[in-house]
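A single protein chain has been removed from this complex, and every other one stays in its place.
Per-chain residue numbering starts at 1, and chain names A, B and C are given in the order in which the chains are listed.
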Amino acid sequence: MELYLYIALFAPLVSSLFSALFTATPKKMFTGVVASGLIISALVSSIVLLVHILNGGGVVHVELMTWMETGDLYIPFGFVVDEVSVTMMMVVTLVSSVVHVYSVGYMDHDKGFNRFFSYLSAFVFSMMVLVMSDNFAGLFIGWEGVGLCSWLLIGFWYHKESATWAANEAFIMNRIADLGMLIGLFLIYWHTGTLQYTEAFAAMPSLNTEIVTWIGIFLFIGAMGKSAQFPLHTWLADAMEGPTPVSALIHAATMVTAGVYLVVRSSPLFDLIPHVGLFIASLGAFVALFAASMALVNRDMKRIIAYSTLSQLGYMFVAAGLGAYWVALFHLMAHAFFKALLFLGAGNVMHAMHDELDPFKMGGLKKPMKWTFIMMTLASVALAGIYPFAGFFSKDLILEVAFVEHHFILYTVLLFTAGLTAFYSFRLVALIFHGEERYKLFGVHPHEAYKFMLIGMSPLLLLAIIAGSFKMTYFEMVTALLPATEYHIHSHLTFWIMTIGTQLFVGLSILYAYKKYANSSITVPNGTSKMENSFVYKMLFNQYYIPYLYQEYFVKPYRELSTVFWEQVDMKIVDASVDGIAGIVYGTGEKTRAMQSGNLSTMLKWMVAGTVGLLSLAVVFGLAARYSGEIKTILSGLGV
Amino acid sequence: MEIGLNHYLALSAILFSIGLVGVMRRKNLLLLFLATEILLNSVNIAFAAISHYYGDLTGQMFAFFVIAIAASEVAVGLGLLIVWHKRHGNIDLDTMSTMRG
Amino acid sequence: MLESVNVSLESLNLITLLPMLIPVVGALLILITDLFKSGQDKSLYVMLSVIFLVVDFGALLESADIFAKNGTVLGVFNVMLIDGLAILSQFIIVGASIVFIPLSLTSKRFHEFSYPEFFALFLFMIAGFQFMVATDNLILIFVGLETASLALYTLIAMHNRDKSFEAAVKYFTMGALSAAFFSLGSMVFYALTGSVEINQIATVLAGNGYADIAYVLIAVTFMLGSLGFKLSLVPFHTWAPDVYEGSSASMAGYMSIVPKIAGFIVAMRIFEFLIHSGVVWLEVILYLFVVVTMTAANMWALVQTDVKRMLAYSSISHAGFVMAAILIGTTQSNSALFLYWVLFAFTNLGSFAMLWISRQKNIPWYQTSDHSYNKFAGMIKTSPVAAIIMGLFMLSLAGVPPFALFWGKLYMISSAVNAGYTLLALIMALNSAIAGYYYLKLIVYMFMKEPVQGAEEQVFTNNSSLPLRSIIGFAAVGTVFAFILVNPLVEFITSFVYNSGY
Partner (left out) sequence: MLDNILSILIFFPALAAVLGFAIQRDSIRSYGVAVATIEFALSLLLWFMFDANASGMQFMETLPLVPVFGINYILGVDGISVFIIILSTFFTLIGIASLGEIKKVKYMIITLLFLQMTMTGVFAALDAIVFYVFWELSLVPMLYIIGAWGGPLRIYASIKFFLYTFTGSLVMLVGMLFMAYFYYQASGIWTFAILDWYRLVLPENLQLWLFAAFFVGFAIKVPMFPFHTWLPYAHGQAPTIGSVMLAAILLKMGTYAFVRFSLPLFPDASVFYMMPIAVLAIIMIIYTGMVAYAQKDIKQVVAYSSVSHMGVIILGTFALNVEGISGSIFLMLGHGVVAGALFFLVGVIYDRRHTKMMSEFGGLATVMPRYATVFGIMMMASVGLPLTINFVGEFLSFLGFYKQSHILTLLAGTGIIVGAIYMLAAYKKAFFGEVTNEANKNLPDLNKKELFALIPLVIISIWLGVYPKPVLEPINNSVEAIVQLMHDKAITPEAKSRIPNLINDKNSQEGAH
């Protein structure tokens, strides 16, 4: 099994390095093919490992070599394939295989074709390190590695100002969270003496609660950055500047879920601190609603999907925070499939529309892009959580968890959000595929994507539909590692009322969205309608003015303070005082050199003056000595 | 009133002060040399007086050496003075300040 | 009336006079040679002088040997005092003279060297300095001092330029004042104690417990005035820059070494017993002198535009630095004084010799004085070896290890540290840093600036000749490889200083 582990881990690295060899050369189709092949081999290995785990083959654990060893610190490159990591590996390799294949078509005309595959495979490698590591330090390697790849890929079109800006924003925001994570690692190390998962978690129950709480808080701060939780969420929407396959892979399916993975992985830790868990859940619920609300009015197709991702991440955190780790992981998996599908579909639309992102400028695309239409609709259905699609099983479960745990406020929020989700998803679908063919006004001739791209997407479509049926198998598998709490609503009546009620609510939202946006009277908004001028709309459209606030109260002051530090403090105070001391010495020399007038008379006068001065001092001292024998002590008291 | 050691010393001190003032005030090189002679000779008076007071010859020996040295000083000094006068036509101290700073 | 004096030659111990007599004889011989055949080449006189000085040096080795065996020797009616200080300082005086006098063998002709009197006076001067250090009798100190000084005034004036006359007059006049101070100081000591021998004075003063402290202080004040002049302590230093500028570079270099070591010996003899008997005032005053001299001279050196004048101020600063040894007054500090001065002699010999070989007959337009900084601009391009050697000397003067003067500074600061003068040690260290600036300035000119347009190629080695180059080479080797010399020097010096009771 170790062989498969190594293949799963290193095939993406090989793929990345191989593609990197051709970064400076023009597009080579085979880089894409080879890269896809290698990623698929990683997928196959992951499947083998999954089967191995499912058959009760036990955890696969390898220690490749020592990484750092000093003092009492010992960090190996250790990798583990257990029930949790194999789930993540499946998600990662599956989605990335699809995205690789898809990208061969999507990036067809791009100059940086080879480079793209190099980055993309590097990302897969980092992600695999992240999920497979058997210790926190290794997780951190992957953690930072995906951050780097995300930076590279968001800024892939580096000639675009907005893309590079977004890339830097994402990297820096993540760094803020990484600091929290790092502090969490330090705490773990100094209190348990190790960074290995098993040993560290084994030691935690004996630690005092305050420390465990701090560890939990700092680790969660780390998770907040990667999973773009409030208030570190702004980068995710901006990250949509990257190529769409990147958004599908990184900013929907894998990297942003790393935070959830971290919390799930640290379940023994978070089990000890339910109050932190509650905070996580509350923040998750807030983010779910908050993000969904912004998605309601947005006019950028990719951003809408990004906000939806954010909202779903909130769901996952609710589950994880309430201790239903397996539920969180399940939703993570299901979400990965339909969200990636949604993004890839959006990619098709963008391709067809020549990178147009405003759905109001589309409409009626269902005719030229039939397959894409079907896929996106089904993905949206799954996202909305309609039975029997994947979203129903995973998302409703989270609602149930909140209900069973008696967090009714959370439950209400999540339920309401589910309605919003359905609305904005179908608002998007309706605007893009239904109604008048508004794109004609802009002289665009849309066409369907390559066939192999669509075929490539099909596994995702399949999984988006059927993933829910794996629930029990999955449950049995992961609960070997995670707390096996089943969330059943005891009263059958309540259960049915809730389920059907939810379905109805969601269904109504969908209908309302269709009614409002699928009709032929939709035009491209020009900022004159009443709704567009309402306060709520403006606030939502401007993302609650948060990016603006950050710009005004963090970015600008930082820049100004930097300049002040440099120009005022460094140059005018620190450096000037150094030069000032030198200047004083030099200036004193310059001023007093007049003493050397060159005139003999003056020189003689100086000499006499010196003697007379000494003489008068002598007289003073002599008199003093005569009248006080203490003078010596006084003078020696001066420290001479 | 008998003239005692202190009178000699006082005379010496007065002469020395006169010499010092002369050294500081004179702008003429020749007069400056005279002032230094006064300084040295004021010391000589004191030496002789103290020597007498102690009944010891050392002080007088010192005075003789001072006289001898004063003489050679004058020789060198006048030599320099003459050369300066030859080249510049004056013996004014204020002309003697080409080097400064 | 007078009793007949009965003295055995044995007790006179005439051997103590031998080292001083040799240069005197040499000087007379030069004068006699000139009587018989005038107008001979300067090289003859240079070589004669060197020979006599080498013999003198040999005689000193003999005295050193005697001292090492028997300790301090008195002679000639107990006027001569051959102790470790006397021997060490004479080594420096004679040794430095041996290497300085061949600097007269320049390729250009200079007025003063054509007179045999120059060399005779030179040797007389050396004898004067030797007397000065080899006695503790104030009369003999005075005589030696004046002999040497009068000869020195003349030597400066013989350079025969307007500036050298001016320098000589200035030096002479102030010297006369200083002589007056010295005699006055001696007079007061004599009045207080009835003696002119320093150890006698010390005994008497200690005997009556410094009852007349006020008068002692007056005496000390005038002594300070006089020696301060000789050692160029601020504010008695005013002659130094002008005299250095006015005299030839070789003479200036000589003046920065030899007269000062003689002065230091006298200062050490006069002041240390006072400091050791707890005259706090003197300690305070010396402290002030040391700090002010070091610092002020450094500041003035910063603003100079002429290298020779800068070196003059730097010499003042170095003198202030070394004066600290007398203030500290431990065996280590006194040894450090000698060590410092030997190493300083090497470096200063080298740097002034470098100036000397770059001496031009006429000053070109871009120079404001003989050795203004921009004369040396871009020297690395035109004569790299000379530039590198000059750079070495500057680094050594700045105290950059491992060059000669670093070891002197190290030992000196260490002596301050060991005696508990922490603040002084810091001030000394920081002054070395200030001094770094003006030495660097020359390095900057030599290595980092472009040569002035139209400067003649050979400007830096205008005056060079084989003997000069050899001397510079010798100084450079000494400067660079000083670390080999340090250990034997320290051992030798310390044993001599210690055995002389300092």
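Keep this in mind: a residue touches a chain if its C-beta (ideal position, glycine included) is under 8 Å from a C-beta of that chain, and two chains touch if they have at least 3 such contacts.
Since we're looking at a predicted model, the values are computed, not measured.
In terms of the touch definition stated at the top, the absent chain reaches A, C within the entire complex.
For the chain left out of this panel, the touching residue among A:Gly155, A:Gly468 or A:Gly610 is A:Gly155.
Touch with the chain omitted from the figure is made, among C:Tyr254, C:Phe289, C:Tyr411 or C:Phe460, by C:Tyr411. Interface residues of chain C facing the missing partner chain: 380, 395, 398-402, 406-407, 410-411, 413-414, 417-418, 422, 425-426, 429-430, 432-433, 436-437, 440-441, 443-444, 447-449, 483, 486-487, 490-491, 494. If you put the missing chain back, the residues of chain A touching it would be 23-24, 65-73, 137, 140-141, 144-145, 148, 151, 155, 158-159, 161, 164-165, 167-168, 171-172, 175-176, 178-179, 182-183, 185-187, 189-190, 558-559, 561-563, 565-567, 569-570, 574-575, 578, 582.
In the analysis below, only the chains that are shown with their structure count from here on.
Taking A-B and B-C together, the chain pair joined by more C-beta contacts is B-C.
Between the CA-based centres of chain A and chain C the separation comes to 76 Å, rounded to the whole angstrom.
One simple way to say how far apart two chains are is to compare their mean CA positions; for chain A and chain B this gives 95 Å. Across the assembly, chain B contributes 23, 96-101 as residues in contact with two or more other chains. Under the contact definition stated at the top, the residues of chain A that touch 2 or more other chains are 593, 596, 598, 600, 604, 608.
On chain B, the positions that touch chain A within their shared complex are 20, 23-24, 26-27, 93-94, 96-101. Within the complex formed with chain C, the residues of chain B that make contact are 9, 12, 16, 19, 23, 29, 32-33, 36, 39-40, 43, 46-47, 50, 54, 56, 58-59, 61-62, 65-66, 69, 72-73, 76-77, 79-81, 83-84, 87, 96-101.
Residues 169-170, 173-174, 177-178, 181, 213-215, 217-218, 220-222, 224-225, 228-229, 235-236, 238-239, 241-242, 278, 280-281, 283-285, 287, 296, 298-303, 423, 434, 437 of chain C are the ones touching chain A in the complex.
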